[in-house]
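Every protein chain except one is present and positioned as in the full complex.
For chain A:
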């Protein structure tokens, strides 16, 4: 049913301009502007309280904005015509505790004109053995997977996943990633929020970092992490880096962060490597885990949003 998508134009999946949302005196979203392209996976990253869930729930039609405009598949999020076209996975809950896993999925399937087969979806997510288990007796990871299944069973065009892998074990996390990848391959647009950098890096075409209700960075994972390389190693804590800095080419930087972990930035090449190892030899330092790599999304994230706990 591609016609449904093209009827409202081939515009973006989600378009948010100057979104504002306040709860009492607190401003949860403060002039946020972002665009999620059709057929792509967009990851919204941000610390707790950055406004991720509020933004997503406004797109899902659960909350009304106090300012700005939001268009989802070209429509106002409150438009009932959107409901069959959207798949929604809440951050938690949303399922009656006593309902059996298979039963819940069958009921949600009956709301849709052309749903996926509930049994096949249970199988895909490794829940077949729990089809008759009440929701409250499922483990946290199984509950998450059931919610994911319910979000996609109606063959939506656009899926919102609010922290889909929070609390999942590695197997379940990979199963969830496989579903997201399969959705994207089938032309479904996906918007997900996450705390997990590897998840955003692996899955998404576009990463949006938000903090204090605003976008602080956006781009592909590659663009965000940049081409710049770093030399990293571990050694005993508290080395005096001043002498090393003198020996390095101008424009280089060296820091210890966290304790015992050293990062050298600058023109990372054979010369720099030789200088560092020579310095280590002089200082009698045995390094561990010496490697040259690109900055990770986590580095970028911490730079943008700070290291303090919230």
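Just so it is clear, contacts are C-beta pairs under 8 Å (C-beta built on N, C-alpha and C of every residue); 3 or more make two chains touch, one makes a residue touch a chain; residues count from 1.
Here is the rule we go by: contacts and distances are computed from a predicted model.
Its UniProt record calls the unshown chain "Transport permease protein", which is the correct pick from "Protein-export membrane protein SecF", "Sigma-70 family RNA polymerase sigma factor", "L-lactate dehydrogenase complex protein LldF" or "Transport permease protein". Residue A:152 is the one among A:50, A:152, A:168 or A:191 that touches the chain missing from this view. Touch with the chain omitted from the figure is made, among A:76, A:123, A:169 or A:198, by A:123. For the chain left out of this panel, the touching residue among A:88, A:127 or A:224 is A:88. Here the missing chain is touched by one residue of A:34, A:101, A:148 or A:183, and it is A:183. Of the residues in chain A, those that touch the hidden partner chain are 1-2, 4-5, 60-62, 80, 83-86, 88, 90, 92-99, 103-104, 106-108, 110-114, 116-117, 120-121, 123-124, 150, 152, 154-157, 175, 178, 182-183, 185-188.
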